[in-house]
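Here is the structure we will look at.
Excluded from the complex is one protein chain; the other protein chains are retained at their positions.
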Amino acid sequence: MQRRMTWKEFCFILPLLLLVSVFSLYPILSSFSYTLFDYQTNNQAKNALYTAATLNTMLYVEDCDYLVYYLNKDIPNVDESDRATLTALVDKLEAQKAAYANSEKTISLPAATDQEISALIAETEQVAQSYAEKYPTLRIVTKSGQILDEMKTCLISSNFIGLTNYSRLVSDDRFGQAVGNTFVFTILSVSVELLLGMALALIMNKAMRGIGLVRTTALIPWAIPTAVSALIWCYLYDGTSGIVAALFTRLGIIAAPELLLTTAGGTMFGAILADVWKTTPYMALLLLAGLQVIDRGLYESSSIDGAGPIRTFTSITLPLLKSSMLVALLFRTLDAFRVYDLIAVLTKGTPETLSIYAYKMMIGQSNYGYGSVIVVAMFAMVALIAFVYVKVLGAELIQE
Amino acid sequence: MTTQTAIQPDGPDQHRRIGHVFMWALIICFICINLFPFLWVLVTSFKPVGEIYGAETAFRVIAINPTINNYLTVVNKGILHSVFNSLIVSGITTLYVVMVASMSAYIIARIHFRGKTALMSLILGISMFPQMIIVGPIFNMFYQFRLLNSYWVTLAYSTITLPLAVWIMVAHFKQIPISVEEAARIDGCSQWQSLWKVIFPMAAPGVFTTAIMTFISAWNEYLLTLTLNAEKDFQTVPVAINTLRTQFSILWGEITAATILVVIPTLAIVLLFQKQIVSGITSGAVKE
Partner (left out) sequence: MKKMLAILLSVALVLATTAALAEPVTVKFAAQADSTPATQAVVDAFNASQTNYMVEWVDMTNDSGAMREQLTTSLKAGSSEYDIISMDVVWAGEFAASGYIMPLDMMLDDAGLNVADYNAGSMASGNYNGKQYVLPFFPDLGMLYFRTDIVSQEDAAKLIAGTYTWADLLAMAETYAGQGGTTTGFVFQAALYEGLVCNANEFTSNWTDVKGGLEIMKQFIDSKASPDNILNYTEGETANSFVKGESVFARNWPYQWGVIKSEGTITTDQVAVAPLPGGSTVGGWILGINKNSANAEGAFAFMQFLNSEAGQLIMSEQGGYLPGLNKMLTDERIIKSDDRLSMVGFQNALKTTIARPVSAEYSKVSDALQQAIYPYLSGSAEIDATVTAVQAALAN
C-alpha cells in the first residue's frame, strides 16, 4: 500500500527533514570527510582539508613583515657596500607583502609561485649565512632562522591521505585499550542494571500500594543532568572528604579511600556504580511496563499447575518479557557504549573509553582527522551492536 | 496474642506475610540508596568550608556551625539566572520540537509512503551518533550567522530531542483509530485541520509525554551550550554548576548548594508528571 507523498504531506515532514539535515546530517557527513585527511588544527599546514597546493598568505605576509623589520633595523649597522644587498632584499620582500596583503587567508598555489617563493626563502637564507661571520649580531643573522623555517610551512601541500588514518587504528594500542574499557564498562554496567532492574520491576509489579513512592524516587536520579550527578559522585568518592569512599574503605571493599578516583580498577568500579545508580530505576520502569501487560490469568493457571516461583519466572515471565527486555537492553547498551559526560566530569577521563579517547584526540590534541576516525569506528560498533540485537536476538524497533 | 497469630503454622498467609516484609525491606533499602546522594548533598550544603574537608568534620550529619552562606554565594554568582536560562531554552525547545514532531509523526503514522522505513532508520541512526562530533560544525554555522551567545542554541537542541520526540509521537498517533479522522475528513477538514483539531487533542497524553521528555533532555544538555553559549549570561544549569571551580580547588559547599537549588525544578516536574514520564520512557518498549 505504499504510495508517493503529496506535496502537502511533504510539507508536514519538511521541518523535520530540514532540522535533521542541518543539525545532524551535515555535521556527521563533514566529520566523515575529516577521516580522509591529516587534519590537525594546531598545525597551520594541516588545519583545513587541503586537496591541492596552497599558500598560507596570512602567515607568509607576517613572516615577510618580520624579515623586513629585521632588515630595516640591520641596514644602518652594515657597511655602505653591503647596504645595497639588504635594501634589494627588503624591496623584494615588500613587493611580496604588497602582493598578498589583501588576499584571502589561504590561496591556491601554482607551481611557478611555489618556486618563486622557495627561491626567495633560499636567497634570504643565503644572505643571512654570508653575513654571519662579518656581522654576527645582525638580527637577520641571529633571528631569521626560525622565521624562515616557518615561512617554508606556508607552502602547504595536500593533506589528503585516503585511508591511512584507518590503518593507523589497527596498530594503535591505546585504541585497543579504549575498546576494551568501553566493552568492560558497557557489559558490566548493563548486566548489573538488568539484574537489579529486573528484581526491582518484579517487586514493583507486586506491591501496587507503594508503587507511586518508588516510582517517584526512581525517577529522580534519571532526571538529574549527568553533568550534575557525576559531580555529586565525584564529591562522594573524594579521597579525603567523600563519604562513600570512606564507607567502602571501612567495609573493606577498597583498600584506601583515594583509590576510587585514582586507580584504573577504582575508576572503572566508581563509574559503573554511578551509572548503575542513575539508570537502574530507568531499566526497572521499562521492564515494569512489560510486566504489566502480561495477562494475570497466565500466572494463576501456572500456580494451579503447581509450578514454583522460579519455574513460573522462567517459563512465563521471561519469554513474554523478551521483547521489552531486548529493547530496554538495546537502548541501555548503546547509551553505555557512548558514555562521556559521566567519566569526563567524574575523573577527567579515566577509564579511557572510546568517547573519551576521541574527545581527547579532537579537542585536547586538536587532531580532528584521527579523532573522527575513532568516532566513525565507534559508530560502526554501535551499528553492529544494534544489528546483533535486532537481527540475531530479534528486538523489534520499528513496529508496523 | 499477636505472637501466636504471627507464628501460625503453614498456610499461604504466613508465606505471603514474610514475602511482604521482605519485599518492603527491599523497597525501603532501594529508596534509601537511591536518595542517599541527595540527602548527603543537602547535608553538605549547610556546612562551612572548613567542615567539608577534614577527617573529623567531613562525615558529620549535622554541621557544627550550620550556615546558609553557600546558598547566598551561589545566588550572588547568578545561579538563579542560569535556572531562568534553562527554563527559557528548554521551554522553547519543547514548543517547537513538539510541533515539528507532531507534524511529521502524523504523516509517518498515517501514510504508507516510500522511504518511510529509511526515514525512521535515519532518525534512529542519528540518535546513536556520538554527540561531540556535531559540535564543531554547528559552532561554525552559528558563528557565520552570528547566532552565538543567544537563545538560538535551542535550534541545535533538535539534534538530541527530535528523534525521541518523533518516536513517541508516532507510537501515540498510531493508537488513534483511523475512523475518527475519516469522519473529520467527511466534515470537510483538511489534513492540516484534522491534525491540529482532531488528532492532536485526542493524543493529548502522548503530546504531554513527548513535551516532558523533550523538556528534560533539553534541561540536561551540556556540550552544546558549553561551546555555543560561552558567555555567562546565557549559561544553562549544567554548565553553570560545573563552573563553580576555582583554579586550585572544587568548591564543594557551593556546588552542593547549587545542586539543591537547581534540582528543585526537576523534582517538581518529576513529582507532578511522573505518570507521563513513565509512559514516555516505556513507549516503544511495550508492544500492545
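Labels for the chains are A and B, by order of writing; each one numbers its residues from 1.
By our rule, a contact is a pair of C-beta atoms (placed from the backbone, for glycine too) under 8 Å apart; a residue touches a chain by one contact, two chains touch by 3 or more.
These numbers come from a predicted model, not from an experiment.
Contact with the omitted chain, checked across B:Arg17, B:Lys116, B:Arg185 or B:Lys232, is made by B:Lys232.
Even with one chain removed from view, chain B keeps its contact list with that chain: residues 49-50, 53-54, 135-136, 139-140, 143, 148, 226-227, 230-232, 235, 239, 242-250. Not every partner is drawn; the one left out touches chain A at residues 41-44, 47, 58-59, 62, 65-66, 69, 101-105, 143, 145-147, 149-150, 239-240, 256-258, 261-263, 348, 350, 360, 363-366.
Rule of thumb we're sticking to: only the chains that are shown with their structure count from here on.
Averaged C-alpha coordinates put the centre of chain A at 23 Å from the centre of chain B.
Residues 1-5, 8-9, 12-13, 15-16, 19-20, 22-28, 30-31, 199-200, 203, 206-207, 210, 212-221, 223-229, 231-236, 238, 240-241, 243, 246, 277, 281-282, 285-286, 288-290, 293, 323-324, 327-328, 331, 334, 338, 340-341, 345, 355, 358-359, 362-363, 368, 372, 375, 378-379, 382-383, 386, 396-399 of chain A touch chain B in their complex.
By the touch criterion stated above, chain B contacts chain A in their complex at residues 23-24, 26-27, 30-31, 33-35, 37-38, 40-41, 44, 52-55, 58-59, 99-101, 103-104, 106-108, 111-114, 116-117, 119-126, 128-138, 141, 155-156, 158-159, 162, 166, 191-192, 195, 216, 219-223, 237-239, 241-242, 250, 252, 255-256, 259, 262-263, 266-267, 269-271, 274, 277-278, 281-282, 284-288.
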